[in-house]
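Would you mind keeping the following structure in view while I ask a few things?
The complex is shown incomplete by one protein chain, all other protein chains being positioned as in the whole.
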Amino acid sequence: MLKILKYSFYDLIRSRWSYVYFLFYLALGFVLLFLNNDVSKAVITLMNVIIVLIPLIGTIFGVMYYYNSREFTELLLAQPINRRSIFMGQYFGVAGSLTMSLVLGLGIPFVLYGLLRSNAIFDFSLLLVTGAFLTFIFVGLSFVIAISNENKIKGFGYAVLLWLFLAVVYDGLFLMSLIVFEEYPLDTFSLVATALNPIDLSRILILLKLDISALLGYTGAIFKKFFGTDLGFLVSMAILLLWTVLPILGLGHKAKRKDF
Amino acid sequence: MKIKKEHIKFILGCILLMGFQIGMANTWTVCATCENNSIKETIARATDHDTIRIEKGTYKEFEILVDKPLVIKGIGYPIVDGEKKGEIFKITSDNVTLDGLFVINVGVSYTKDNAAIRVVQSKNFLIQNMVLEQLFFGIYLEKSSHGKVYHNRIIGQAVDEYNSGNGIQLWYSTDVEVSKNHVQGTRDGIYLEFSDRITITDNTSVDNLRYGLHFMFSNNDVYSNNTFENNGAGVAVMFSKFITMKDNTFQKNWGTAAYGMLLKEINDAEISGNTFEENTIGINIEGSNRIQYHNNDFINNGWAIRVIGACYTNSFTGNNFLYNSFDISYNSKLNDNVFEGNFWSSYTGYDLDKDGVGDVPYRPVKLFSYIVNRTPETIVLLRSLFMDIIDFSERVSPVFTPDELKDIRPLMKIRP
């Protein structure tokens, strides 16, 4: 598996898109820091970018990579390599290279700016950690979708729909249920509903670390009480990990049974 | 002629004598090694209009009663240490001046509001250049009037509301001037209850547990050029009429239940030229009518203005709303409140006739803020993509937010 990973990763970090992605983050980091001059404000803007863009890019990149490398995959399948290793290798290659673009792209300007001496370093690391999680989650989901759909257009469509659902529709349904059931105590419900969607979970985790969390008022206090503790933090990391592991398992399962 | 001369001599003598009598007002010096080494005893010995000079040193005294018109002046900030035994100065006479003392260790009590300096039913007092530390209540004016509290420094270390007192408290007092004081670390920095015609200027009130400034049932007061920063909940103006609030700065009151200013049941007030910066809520308005808000700056607040309950005939003109998460939040009808000629940083309209006024009205209420008002729990969707999308669509074609709530003459350029 490590060999496949190595080659996929190698292949990807030399592709134009990785550069574009990397340069995008680099530019974003520099622009935010040197025009804004405020690390914590930059973190807020980055959060908006990260929770929307990372899942979308992860999804599209994952699906594209899978379909584009299908013939190569077949070549690999004929080699004496375990099937699971092939797909895991490719998956980690894609997710890894995207994560690297993110971490380096944002990391370089922040380090140059003097982040290491700033106390925003924890917020920033959290940003990168959730960003990495979201990358792994959405690349994984897109791989599962792609491996389940021979038809490229269909696979692409499903992947984008999935992104749309988790990034937008889910919150719409969430909002509607909050309004419909406003008579009832909703704290536990909103806590659970937030934790179940990796995008919402990441958003809240980052928000709670920032000053802006004061706007969350009473509800925010409850969230802070939960997510602010070590246990809550561990639980949310566990949920993100679960979201990462489930698609990987699904991928392994699908890979074993799939005909090429 | 001779008689006349005698007469004149007598009159002159009388005048001289009187002058001597007045000039006879003694100056007493208190110091550790002096004959007078106790403030209390020296006050007892002094007569009306005497001056007591307190030399540098530490005086462990409390419950010092000033019951005659005196000038009590510290030289080089002598320390008056109450050893936490009770109140330190109590003024019950008119025309008393306290100047330049360092007063520490007021006794904390759960039954008595012990103060470092208490003024009871007195007129024409002057309390200036005092430094108060380790205190419960700082300066407590009780049924007093026509006095001045000037240039004092009050530093508390309040931790809990139930066992801390207020920095400067006015209770049933009128015509007092409170200026250039610095109050920090108390419960309420400055507290007014049933006190009218008070002028509060150039004070700074920071890091107080509850409010930087707190009005209750006090009318016709003016406060201007003060700075209120990082207080537990900001400034509260409640149940009062005809208050003028000008050129103050309210900043960094940031917390789940904090605001720059809370208005509750306030009528006929004027709020102008103030700066509200980085507060969770700039102004929280409950049931307040006929208030003019003009030329204020609202910068980087969570909510610039939040209106709760019915508020009638308020007008918002010429204000700058800059980079607030939410400009206005309303949970009731507009009730003939007017927004006109303000600058809104999130305004995206255009000005074809170049008259400096946008041609398209600005709607300051976001759909999200409307929804949050309805169902507070929905705030968890703050900064989600879904909310951005529906806010955008609502801005393009309003369906839910009140149609009449708009600034029909939004400024194109920031008011300088």
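Letters A and B name the chains as they come in the text, with residue numbers starting at 1 for each one.
Assume a residue touches a chain if its C-beta (ideal position, glycine included) is under 8 Å from a C-beta of that chain, and two chains touch if they have at least 3 such contacts.
Criterion: contacts and distances are computed from a predicted model.
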| item | value |
| --- | --- |
| Name of the absent chain as recorded in UniProt (options "ABC transporter ATP-binding protein", "Uncaracterized surface protein containing fasciclin (FAS1) repeats", "ATP synthase subunit a" or "Acetyl-CoA carboxylase biotin carboxyl carrier protein subunit") | "ABC transporter ATP-binding protein" |
| Chains still shown that are in contact with the chain withheld from the display | A |
| Hidden partner chain, touching residue among A:D11, A:D187 or A:D211 | A:D11 |
| Omitted-chain contact residue, chosen from A:S69, A:N149 or A:S236 | A:S69 |
| Contact set of chain A toward the excluded chain (per top definition) | 3-4, 7, 10-12, 14-15, 69-72, 74-83, 257-260 |
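Note that only the chains that are shown with their structure count from here on.
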| item | value |
| --- | --- |
| Centroid distance [mean C-alpha coordinates] between chain B and chain A, Å | 49 |
| Residues of chain A defined as touching chain B within the complex | 44, 47-48, 51-52, 167-172, 174-175, 178-179, 182, 186-187, 190, 194, 199-200, 203-204, 207, 211-212, 214-221, 223 |
| Chain B - residues contacting chain A, complex | 254-258, 280, 302-303, 325, 371, 374-387, 389 |
